[in-house]
Structure formats: structure tokens, C-alpha cells
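As you look at this complex, bear in mind that one protein chain is not there, while each of the others sits in place.
And now, chain A:
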Amino acid sequence: MNNPLSPISLQQDFPFLKSGVHFLDNASTSQRPQVVIDAITDYYTNYNANVHRGIYSWSEQASEAYEATREAVREFIGASSVEEIIFTSGTTHSLNLAARLLGQDLEKDDEIIVSTIEHHSNLVPWQLVAKDRQAKLVFLDTNEDEKIDPQTLRSLITKKTKILSITHTSNVTGYTLPVRELSDIAHEFNIIVVVDAAQGAPHQPINVQDLGADMLAFSGHKLCGPTGVGVLYGQRDLLNRLEPVYGGGSMIDKVTLERSTWAALPAKHEPGTPNIAGVIGLGTAIKYLQNIGLDAIHARVDELYNELWQGIQSAEGVTSFGPKDRAARTSIVSFTVAGVHAHDVASILDESQVAVRAGHHCAQPLLQKWGVPSTTRASLYFYNTSEDITALLNGIKKAQQLLT
């Protein structure tokens, strides 16, 4: 056994898993370990105060814990400075913020490239900004093998291309894009690169320098942290140059009735009372993951994914979607069961305590391309076990027996 982790002992860290659930909806949200729950409770119980305001000790303790997470995030994604780490409410907020910030630079007929496999949250904000600025969206499509070819990007770039925004890993298929090759091409043309790492960050070491990301977004709740907290990384010169899009407390330097000047980074882009408990919980989650090791997490999930992949490929009447190249993907599989609607698959699995997602997974254009209204999606994290996969495969058979 070259199993780097013992899932059984890891499961003990997660109170919700003790219910016996086969939780295979991790791409939607992960579970929280007890240490994260405790960190949140500890803040509310023992030093509940606003950050960056009070001169009293509890406020200072809260500010320290809050800023310690900023440093933990900086290290987690290889940013060069804590000034580059903006706390948000999640990936969706981060990507909307990125779009609004970068939208300032857009002129009429400028072009923004996004891929055709994006989560709605890395598509709709760009649609909104494009409309606002009279800019154009250009779509980077997959090849026949359902993968993105960097050369396709090259063929789409024009003098008007200003932004490339792409997902690191698809939330529908678990396919990881060649982000570095794409960003290298974009940078040849001074195109700003935004990366949606909502699915990437939970599963492997992320480094903004290695990826060539000028901006990068992820959520706390998909990597064992709390809901309602996320991160927007932005390259320092960019964040310095761009005007804030939200105004309010904390983000100002001097305010008169007519105008204001801005606080230094990162406060400039982080107005109002933040999600203090959430940020503290996120810091604890990152430490928890780092203790296990992101490489070990990736290896464990990939090993389980072999079982899931083979089980789905060999199940009769089951069709999976996305790249056939197993090595290009991990952790997630979306499938349909002939004659059984995705909602029914999920309902019948639910009766066996198997939690999966059914629907369009916030990627309607991708499902339109496949010509299916919905799929069932199973997604893994490091605390899953072979038993979870067996329960899934048995549940699919049960659904087929009942409904076909």
C-alpha cells in the first residue's frame, strides 16, 4: 500500500461524516473538520470584536488572527506580498470584483476571452462588464478531445484582447486546463490573466507565479473552510493602479464631503466589516490541509478517482462526459444513466445516504454542447473511501432497476 493517508482516521476529524453519509458532493462544498468549527466558535466566544478598529486587546487579538490568515493565504498560493490578498465572500464575489476592477481598463470593442467550460460565475460577471463597457466576449472552445488547446487561444487573440479569464479545473469534469501554457501566450500580448481556482485550490498546490495568474480566485468552503469567505489574489501593481469598486469604511485614507483618498493595499479593496469568523476559519482550514499536505491530498484523491473512473466507465447504461484522457482530470465525474433522469438518480442515491449533485452544475453552456439538460455528478475529497464509491455504484444499479 502506498496510501499516503489513512482516510479512516481523517474521517474522524469531520463531525458530519460520523452520520454515515457517503458524501460525494465535494465539488459543491467540502466538509468542515472540527478544528475549523472550533476556531470559529473560539472567536465568537472568547475575542469577539471588530478588526482594525478597537484599541482594546480583544480587537487587537481579532485583528491579529485575521491578518495571520492573510499571511497563511499568501504562502498557500505563493503570492509575493500580503498586499495582494483580498478577502471576499467567495469565488463568485472574487470574480465579480476582478471583472469590475479590470473593466475600468476596457474600451469600446475591447475583447475578453473566456472558455466555453466555465462555471457561470466566471462567465456572467464578464457578460455584465462587457455590456457595461461595450466590450466583446470571445470564447475559447475545447477541441474534439474536449480539452483546451493553447494554440486555439493564440488564434483568438487580436490587438483588442485585454483579458483572459479561465478556470483552473472544471467543476463539471475535473479536467485541469494547461493554465501555464495559456498564461504564457496571453502574456506575450500583455493580456491580463484571471484564474478561477475554486476547484484547483482544494486539490493541489497552487502557486500564482507558476501559473502566471495576474488575478486568482478561490472559496474557503470548498477546501474545508467556512462558507461566506473567499480570496481574490491580485498582482500588486494592478491592485495599486486600479480604483476601488466598492467604497465604505476601512478602505479610505482621507474623506471629505466631496471626495476621498484610498487606504493602502489590501484595505483599499476590502471595505466594511469583513467576515472575521470566516477568515479565521479559513486560516485554520489552510493549516489543516497543509498538515496533511496538498501533494498527499492530490495523490489520495487521484487514487480514489481511479476506482470511481473505472466504476463509471464499466457500468452498463452509464455515460460519462468530458475528456476521455483520465490523466487530464481528477476528483470529479459527471454522467447520465440511460432511461433515468439525473434527479431520480440523485434521489435514489439519497435513500442510500449517498450525496451527489444533479443538474447543470452552473455550467449550462457546456451541457448545451453535450445536448443534455442535466447530469449527475460525483466528486471526491481526501476523506472519501472505497465504500463511498461502492455505495454510489450500487445506488446507480438500484436506480436502473427501479426506473428502467
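The rule is short, and it goes like this: contacts are C-beta pairs under 8 Å (C-beta built on N, C-alpha and C of every residue); 3 or more make two chains touch, one makes a residue touch a chain; residues count from 1.
The rule is simple: contacts and distances are computed from a predicted model.
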Name check vs UniProt for the chain missing from the figure, options "Spore coat protein JB", "NitT/TauT family transport system ATP-binding protein", "Fe-S cluster protein" or "Tryptophan synthase beta chain", returns "Fe-S cluster protein"
Can you say which of A:Glu60, A:Asp149 or A:Asp344 touches the chain missing from this structure?
A:Asp344
Touching the absent chain: which residues on chain A qualify?
341-344, 347-348, 351, 358-360, 364, 367, 373-374, 402-403
